[in-house]
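Of the protein chains in this complex, one is absent; all others appear in place.
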Amino acid sequence: MTATAPPRRAPEAGPDSGKSAAGRRLRPRAVERLRRIGLPYLLLLPALLAELLIHIVPMFFGIVISFKNLTLFYIHNWKSAPWSAFDNYKAAVKIHQPIGEALLHSFWVTLAYTLLSVGFSWLLGTAAAILMQDTFRGRAIMRAIFLVPYALPAYAALITWTFMFQQDTGLVNHVLHDQLHVTSNKPFWLIGDNSFWAMVIVSVWKSWPFAFLALMAGLQNIPRELYEAAAMDGAGVWQQIRKITMPSLRPVNQVLVLVLFLWTFNDFNTPYVMFGQSAPHQADLISIHIYQSSFITWNFGSGSAMSVLLLLFLLLVTAIYLALTSRKRGDADA
Amino acid sequence: MPRIPSQPSPMAQPKSFTWTRRVVLTLLLLFVLTPVYVMLSSSLKNLQDVQGSFQWIPHGLTFRPYLDIWKTVPLAHYFMNSLIVSVSATLFSVAVAIFAAYAVSRYRFAGRKVFTVTVLSTQMFPGILFLLPLYLIFVNIGNSTGVTLNGSRLGLIITYLTFSLPFSIWMLVGYFDSIPRDLDEAAKVDGCGPFGALFRVVVPAAIPGIVAVCVYAFMTAWGEVLFASVMTNSDTRTLAVGLREYATQNDVYWNQVMAASLVVSVPVVAGFLLLQRYLVAGLTAGAVK
């Protein structure tokens, strides 16, 4: 490995690891250089070790398992499970056969769920963060209240929503049917077609405060002078949002939208608490689907293969997303 | 569509802006608070009323659920477990993330990109994929080193630490990048080493970001259900799992679930309120930028 000075510097990089610093000290150059090169790795070491232990190594295990026929007959001694080559993958991608068809259905449900949930969460988060950028009476308390959904243990929040969505005795139907008379009879929210929407509503409720929090923090990094200068130039508030706020939020948004997408796509808590181990067909999220394949029906090989496919899909989406957004960002910078 | 005017402009805010703000924020408040109200009112009803049709105003108020919650489930014990696990995971995670983010933000080194991409991509791992392998690894580590990870708080702390790590690192890299390098260079010239620069300059300037990351790491650990359900036993069980015990073979004690949820949430929400001020304070301190 060529151990020369850093190959590239970030555009705005200062003379952080520059040669001037090395020259100033009276230490031998070699030691100094080693220290300089070793330091970042040392800083990364704890993170790397933790990720290796909890994520990377188990994932390798998971990939190995996906090539095995690891059913209940073998879990007692999983190493003895026979290799099944690509059988698990073949079963998962044959979309005209029941297992593949069910997986594909689950995939579409999850995609729709994720797009809706992330879209609304982002929208609400942005709206609230921008509207609350300025001080006004009650802002502090309101901010705290908006963070409540995030502060509640997921289970508590989800079980409360489930309680509210009950067909006969829930608040939602009480309001819609008994009080506002919007519906002619009480709709079902936890089974059937509406279960999908119930899940989306709960998911937005749970995740928008996070978007709010992240964007609020992002807004605080925008220098006031920018707004002042814009105001001097006669830019209206709407123009300020468009010209200053939104572009300044782009780095935050880039990450925020991506992680919201990834979390929501992998969301397990919401369907699990709302529907138990068997989600309605219309709300069969992929995480629950895989959970059923692995933990309920004890076919870990098949479950792992589905997980790996899911992982590949998410990797692809992320790569494309980052390529697109980073290029745009570069254009904007230029 | 009405003009949605903005904020920290020195200009006077147009009426349309104030009205938009009122309407939007009121609707959001309703959306956020309705479940909280349901929790509160249901926690004050007796079980029969809770199971009956929904009533906005409870008929007869009772505080019994608040007494019963401690008997039905060892709530205080679970609360302590959750607190220990979440706080430890948060502290470690944020510390680890600060170091890593500092490296990524301030140094250009071989493997930098690989590191960021790898760490970020762990966010994509479906928990289901590595739940069982991780369990096996913990058991094996326990067998070979005698360090019990499976069923212990330590194992859960390490696990949760990594759940929040990727996003924490990303957030902090962004924050650190926004802090001018001249500042830490100046500190280095003043005789601080790289660590001195990190702790005296970068960290104080990044307080708002660090607070946000802390909050995030804490909540990630606080609400996790899947791993906790397999990796804890009755001694180390956390709230997220423990609250499910109000739904028993016989009955779902809705009123107690709600009461318990409120009781355990109050300290957390109070913590948020405190951090709220801290966030603002951190902001003014970070006005160097």
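Read from first to last, the chains carry the letters A and B; within each, the first residue is number 1.
In the analysis below, a residue touches a chain if its C-beta (ideal position, glycine included) is under 8 Å from a C-beta of that chain, and two chains touch if they have at least 3 such contacts.
Heads up, the rule we're going with is that contacts and distances are computed from a predicted model.
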Which one, "Cytochrome P450", "Sugar ABC transporter substrate-binding protein", "Acyl-CoA dehydrogenase family protein" or "SigE family RNA polymerase sigma factor", is the UniProt name for the chain you do not see?
"Sugar ABC transporter substrate-binding protein"
According to the contact rule at the top, which chains on display are touched by the left-out chain?
A, B
Missing-chain contact, candidates B:S42, B:S105, B:T122 or B:N150, resolves to B:N150
Of the residues B:F54, B:Y135, B:F167 or B:Y216, I need the one that contacts the missing chain.
B:Y135
Which of A:I99, A:L115 or A:A144 touches the chain that is not shown?
A:I99
Mind listing the chain A residues that contact the chain we can't see here?
1-2, 7, 52-53, 56-57, 60-61, 71-73, 75-78, 97-99, 102, 166-168, 186, 188, 190-193, 275-278, 280-281, 292, 295-299
Which residue numbers on chain B touch the omitted chain?
48, 51, 71-74, 110-114, 118, 132, 135-137, 139-144, 150, 229-230, 233-234, 241, 244-252
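The criterion applied here is as follows: only the chains that are shown with their structure count from here on.
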Would you mind writing out the residues of chain A in touch with chain B in their complex?
1, 6-10, 12-17, 21, 37, 39-41, 43-44, 46-48, 50-51, 53-59, 61-62, 65, 78, 124, 127-128, 130-134, 136, 140, 142-157, 159-161, 163-164, 168-171, 174, 205, 209-210, 213-214, 217, 220-221, 223-224, 227-228, 230-231, 236-238, 240-241, 245, 251-252, 255, 259, 262-263, 266, 268-269, 272-273, 286-287, 290-291, 294-295, 300, 303-304, 307-308, 310-311, 314-315, 318
Counting only contacts in the complex, chain B reaches chain A at residues 3-11, 13-14, 17, 20-21, 24-25, 28-29, 31-36, 38-39, 42, 51-54, 82, 95-97, 99-100, 102-104, 106-110, 112, 115, 118-130, 132-134, 136-137, 158-159, 161-162, 165-167, 169-171, 174-175, 177-178, 180-182, 184-185, 188, 194, 208-209, 212, 215-216, 219, 222-226, 239-241, 243-244, 254, 257-258, 260-261, 264-265, 268-269, 271-273, 276-277, 279-280, 283, 286, 289
